[in-house]
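The complex is shown incomplete by one protein chain, all other protein chains being positioned as in the whole.
Now for chain A:
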Amino acid sequence: MPPVPSSTPVAAGPPLALVDLPSDSLAPTRSAGVAPGRLASRALAPLLLLGAWQLASATGFVAREVLPPPTDVAAAYGELISTGELQEALPVSLARSLVGLALGGGTGLVLGLCAGLWRRGEELFDAPLQMLRTVPFIAMIPLFIIWFGIGEGAKIALIYAATIFPVYLNTYAGVRGVDPKLIEAARVFDLAPRGIALRVILPTALPSILVGLRYSAGVALLALVAAEQINARSGIGYILINANVNQRADIIIAGIILYALLGILIDIIMRAVERLALPWRGKLVLA
């Protein structure tokens, strides 16, 4: 290209100070996945902690009865499995939390849809639910024991009461958060109110509803732990109560970790549900 003759006096001025900006080829490259080096550095702190724990107990720095070393906890799992206690307890606890979650989440969903879709529903349900929401569900335990006794009823009721609100709040917010312009467009194209609710509002609010469900699943676990402190005759809570009576700290720690694993399991399931239910939002693009 021939140089453009310049007629402006600016061209004759002193040269501008220029800087080099880095380009990708100069900058260090970032790998997409987790590099082995990074994985190692992430695992470092937990492993060190575990090592310190083992060392502290093994050397007698901490009494074995107070804080048994990780190896003892692992042995406790072996004991629980060999006696069959673990296999018996897990399905019982899982069933409790899932039944409570299904009932509570279902109620929250129905109430949230009613309040979100109908003005009358909002008038009827929203204020009372917002008030009840502020009651810490653990405070209800004594009352539930009077109402439902110390059997399964009180446990399920507690989980039920705790799991209504996250689903309710997120469903209500999700339904109300649907772009009114979208609903207007659906009306223009002669979609009946039922069709608008089922085909436009509900699917569009689903991400928010599932966030509520995931949150409720976490709360269900919390409520399970609290509920199983009520005279449990089965489940993880029963193992814990027994261990408490027998002063077995290793089994108690094993039980606590069991609850944590249950929480991780529930979270993994909920994420999978979200991926399956929301193909239109995810990173997986079909076209």
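Everything below uses one rule, namely that a residue touches a chain if its C-beta (ideal position, glycine included) is under 8 Å from a C-beta of that chain, and two chains touch if they have at least 3 such contacts; residues count from 1.
Please note the rule applied: contacts and distances are computed from a predicted model.
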> The chain that is not shown, which UniProt protein name from "Radical SAM core domain-containing protein", "4Fe-4S ferredoxin-type domain-containing protein", "Peptide maturation system protein, TIGR04066 family" or "Aliphatic sulfonates import ATP-binding protein SsuB" does it carry?
Replying inline: "Aliphatic sulfonates import ATP-binding protein SsuB"
> Which of A:Q54, A:T107 or A:T204 touches the chain that is not shown?
Replying inline: A:T204
> Which residue from A:R187, A:R233 or A:R275 sits in contact with the chain not drawn here?
Replying inline: A:R187
>> Looking at the full complex, which residue from A:F61, A:W118 or A:W280 touches the chain that isn't shown here?
In response: A:W280
>> What does the interface between chain A and the hidden chain look like in terms of residue numbers?
In response: 179, 181-182, 184-191, 195, 199-200, 203-204, 206, 278-281, 285-287
